[in-house]
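FYI, not all chains are in this one, though none of them got moved.
Each chain gets a letter, A, B and C, in the order it is written, and its residues are counted from 1.
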């Protein structure tokens, strides 16, 4: 049998790694190749999350110009505290969106979780851990029920979770009973965690530097594996450069936050959840299956993937994240009430995922969009809080700014599509 | 017509009386079908004859309305593609069934990922992908682009390469060479022969009679959803098979053929 | 938008330079924008009260759109900008303890405005339970006066997710239960939504087939929905319907005889009392108080029940509405009949 690629000129074949032998590829070897590739990526609009970041920078710049407390350390620390709860909920939304499904009930589930926590801890006198576990399990069970309904009866997730939104809100009111608002003691662990626990100065820098080191080590290991397998590698200079960028991205905020109270542990938990889920999505078989189901459910089924299992796990995870978000929200407000999880919690969580770049149509997106998206949303909301606006004007401005932030991103996507990289 | 009954004893896969109906359309009616180990059976028939429906029924994509299936001597009912794979049935579907958002490596190893610890071993999968694709003479510039951006033939090559992973007992190829270039087609025919030589059962669907005659041992003809004869390649001619497919001896094909002969004689 | 932005950025620079002298920042945090009173009355009245006694004070204004966590964010933003005192009308009075706690930790006093907050430094309000009582009492009195000593009432309460609604409900029940009238059905109106109230009222016309003598509606919005339902359903004569907030639309309905009463909370004295207390606290002085509510020095004002005959002596007299506002268009005739011109 002939396995050779008979037509490629033999000399270049020998010199090039297996993945760079095609003649049609525009040369990508070495640092110059990389720089060229980067430039051409920029030109063709393949910018990853850069556009949203640019949108964010614009928003920050404008708000800072309007009110110079916007970028103050104190306000930025507040921003981190404000982002954690809904951001955590948005991680779950990213997951269901990756499947091309939706969960409209995350607000209610987070509200129920707040209510269970408060009633359990305060009224029933459960130990906090028990209350927390019960609240999270309740969320998971709701998600499993959604998954079961979806996979068994094929009811669209939009309808299931719309019904869930109402039913779970009912449950929340039922759990709260006649009490209405229940305050959670300020000296309870959860409230302290959500309001007053910050990384010690030294620890915060160590954490940031560790993250950079981990990145470099991982890249170097991948490089050596790829070289051993005869595949192309990233030039060390490039790795160094990227590590530098990462270091700046991590250390500057750490410094700024440390000028006020510091890096909130609750926010760190949220970021950690994002990182873990990003790993799970990109680097595990489960995550690959999620992407496959979201991309083409029939192809996934034919590939032998347990499609029902994937749906179940994702709906369960989404509600679980919603429940965790509810706990964080309760901790931060030091209270649970009938409107916990109400208002625009749902819309903000979904919007965060979408603004961060996760597609509503499945198969495209990243856990990081929850982080980016929620920061955009909270920045707008926090920035507008600093300006004395009438509600009517504030609504109009919020809508406009939101649109602006996403238009930058969409424009670049559009150019990407025109360049055939949709 | 020299239609002969299929040998019923050594079949790895055997269908009896399979019917499948879609709404008002009877896609399959009373189909009997066998494949032996180490045998290439060509499944041929006109457009809409029910070939793909039969393949999908065997692969667990559709459940038949009637009929039984025997695999490796045991009567089984395959109700999901996962089960079919567990039994050892690998399939290249006509509609390819790739995930457009995943890259070539992701699609190749979908459902059969390689691990390094608990994480995916992307490096080994990429290396292995290049090996498989080279083997099929694939002309794919990069395995790290979403398959959405591949050409028709490139996509088909990826689907075929998929079926080479694992060690299936029966391989079903639904028009595997339809979009392939001449070199790639030749490689796939080589591959079919290698599979047979290694004792696999192969079901090959194709509209290309010369390919069929070149690699098949037996030809099974479907016509409008019904059995229309089985032929041993060594004992039949292309003409005879085409007649069974179209249900007539004179038709557009033979007309074209005769015109061509005339033309060639003139020139 | 530009004016507000400019003012804010100017004041922001003050903080940067140490925020000195008499120039104080006072934050006014209101709960929502779907009821007219907050941006139409509370905000301007409060601002002019502050300006009257402290011309270089600046006011940081935010509205929480009925979202407790948004209000928390807005309070934090106000503190970031160096507010010396928070005047807080909480979305949820109980949950606002977190805001008070946060403000206290930075030495910033809090004035609980309109709704009680545990741990606040001062409280200015109309009592919510009293509002409910007053509504119910007026309803019962009207019924008795009309010669009906028994019969079915329906109650259209506020939003099940609004903690204040529970107070109104409690107050109202304390009067109605034991008044001899039966509560045939009761409804917590999601979002205080008038059309939900209308729809519910329509089904009650069907369900409570006979003997419906009166309707308790928790505010003017829900009252409007209920009245439309009664009219559309051909219920004559209209049973008395209560309300709250003294919305212009409600006053007009009262003049036209469609609605029996509304609760007028004179916002001007409330805003002025709050402004006075806020300025005192900002200058580290103890504000005067008339009363003590759960350990908080307070000014408690009386809500006023407005019926047709009282329109002139209340909202008109206080300059809350001008006669020509009330008597515009189709209401002119009703006005002159009611002696309002």
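The working rule: contacts are C-beta pairs under 8 Å (C-beta built on N, C-alpha and C of every residue); 3 or more make two chains touch, one makes a residue touch a chain.
Model, not experiment: these values are computed from the prediction.
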| item | value |
| --- | --- |
| Chain-type multiplicities in the full complex (formula in displayed labels) | A x2, B x2, C x1 |
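Keep in mind that, in the parts below, only the chains that are shown with their structure count from here on.
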| item | value |
| --- | --- |
| Category of the chain touch graph - line, ring, star, complete, other | line |
| Chain at the geometric heart of the assembly (C-alpha centres) | A |
| Distance from the mean Cα position of subunit C to that of subunit A, given in whole angstrom | 40 |
| Rounded Å distance, subunit B centre to subunit C centre (Cα mean) | 75 |
| Junction residues of subunit A - those touching two or more other chains | none |
| Residues of subunit C whose C-beta touches two or more other chains | none |
| Contacting residues of subunit A [partner subunit B, same complex] | 1-5, 18-19, 22, 24-25, 222, 225-226, 229-231, 279, 283-285, 288-289, 291-292, 294-296, 298-306, 363-364, 420-422 |
| Of all residues in subunit C, those that touch subunit A in their complex | 1, 4-5, 7-9, 12-13, 15-16, 33, 39, 59-63, 65-70, 72-74, 76-82, 91-95, 97-98, 101-102, 160-163, 166 |
| Subunit C-touching residues of subunit A, taken from the complex the two chains share | 65-69, 72, 74-75, 78, 81-82, 85, 173, 178, 180-183, 186, 195, 329, 332-335, 337-340, 342-344, 378, 381-382, 385-394, 397 |
